[in-house]
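For reference, the structure I am asking about is given below.
Entry: chain A
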Amino acid sequence: MYQYFYELLGSEILATLITAAVPLVNVLLAALIGVYLERKVSAHMQDRLGPMRTGWHGIFQTVADFIKMLQKEDAVSTEVDKKLYNLAPVLVFTGSFAAYAVIPFSSKVIGTEAEVGIFYLLAISSLVVAGILMAGWSSNNKYSLLGAMRSASQIISYEIPTAIVVLSMVMYTGTLSLDKMSQMQTAYFWNWNILGGAEFGFAKFLLIPFMIVGFIIIYISTLAEVNRTPFDIPEAESELVAGYFTEYCGMKWAMFMLSEYGNMFAVSGLVTILFFGGYQSPLGYFGDAIGVHWMIPFEQVFWFIAKGWFFVFVQMWLRWTLPRLRVDQLMSLCWKYLIPYAFVNLIIIGIITLL
Partner candidate 1 sequence: MKQYLKNTWDGIWTVLIGMKITFKHLFTPAVTIQYPDVKVPLPERVRNRLYVNIDDCIGCDQCSRACPVSCIEIETTKAIPGEDLGTTSNGKKKALWVTKFNIDIAKCCYCQLCVFPCPTECIYMTDVYEFAEYERENLVYKFSALTETEAVEKKANFEKFQAEKEAQKAAAAAKPKEEQKPVN
Partner candidate 2 sequence: MKNTEEIFELLKKEFGDAVLQIDKETPTEPIIFVDPLKINVVGEFLRVSEELKFDSLMCLSGVDDANGTKVKDEAGLDTIQGGTLSVYYHLYSTTLNHKINLKVSAQREDPKVESVENIWKCADWHEREAFDMYGIIFLNHPDLRRILMPYDWEAGYPLRKDYKNPEFYQGMKVPY
């Protein structure tokens, strides 16, 4: 994308800025739509209506909220560690924003076509832990501290099954680039990794069950990484009030929220890329059929967003169905269930790939 804008505008600075703006717009849009969707999905699941007054079916509710957040007084308690306290939301938001840089929305819309995209994604999303710990510690509140400690241990633990599943997929596809991974699952939905990948043969059918297991593992563990129910113990409302961001208000609080909803879409995108063909259409491209090739990237954006939001919807669906795990059960789920299954899965996929 940088190359394209560079050739178009002839200026490195402009091209860089525009390329950087695209992920920012994406993360902000993801958060805006995510919050609205969460409200509506939860409301309808609970036989309620949800926001109805700001615009048609409350469609501008998040915008109104955002304006309210901007206007709020930035109240800081006197006992907080000011430097860390102010830095924490920025750091958390940076983590989720930076993750969007490598997510390919289509073969053309991608912040940077990094060769080690998936590696970068895993690494940068760990930045969130530092932010959360800072927030919890600097708030000088016992609930925040407990929340932050829980969060740190949770995110670090759940990175392991995520990484193992990603490893197995990297092993299978042979690339670290998210864009290439998407391209490998091109054309139709039976070429998606969840259905054994593009290569047709005996191995494809053998792989399907293990791919499904891998998908479930990575879906659960990414769910835990973004602190969603049933793994929302860092901010467990009924236990820790609001966890690590108890003491935050106004825009700083909104930044935590933005990054949470941004992250939700980011991890859904990751799952989509790994198992559901990324931006590839499941039914072939309309542009191909009628011979208008410039339409294809737009179709790809549509498919990627559709798939991404579908998985975000499932996250919400889970959230409004399930109770919350306890902190030790969360750990035992990770270490006793997900990691062994992931390892077994890794080995089997490895063997099948070798065959």
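Inclusion criterion for the candidates: all candidates are chains of the complex that A comes from, given by their letters.
Please note the rule applied: a contact is a pair of C-beta atoms (placed from the backbone, for glycine too) under 8 Å apart; a residue touches a chain by one contact, two chains touch by 3 or more; residues count from 1.
Not measured: the values here are computed from a predicted model.
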| message | So chain A is shown by itself and the numbered options are 1 or 2; which of them touches it within this complex? | response | 1
| query | Which residues, counting only chain A, touch candidate 1 once they are in their complex? | reply | 41, 43-49, 52, 216, 317-318, 320-322, 337, 341
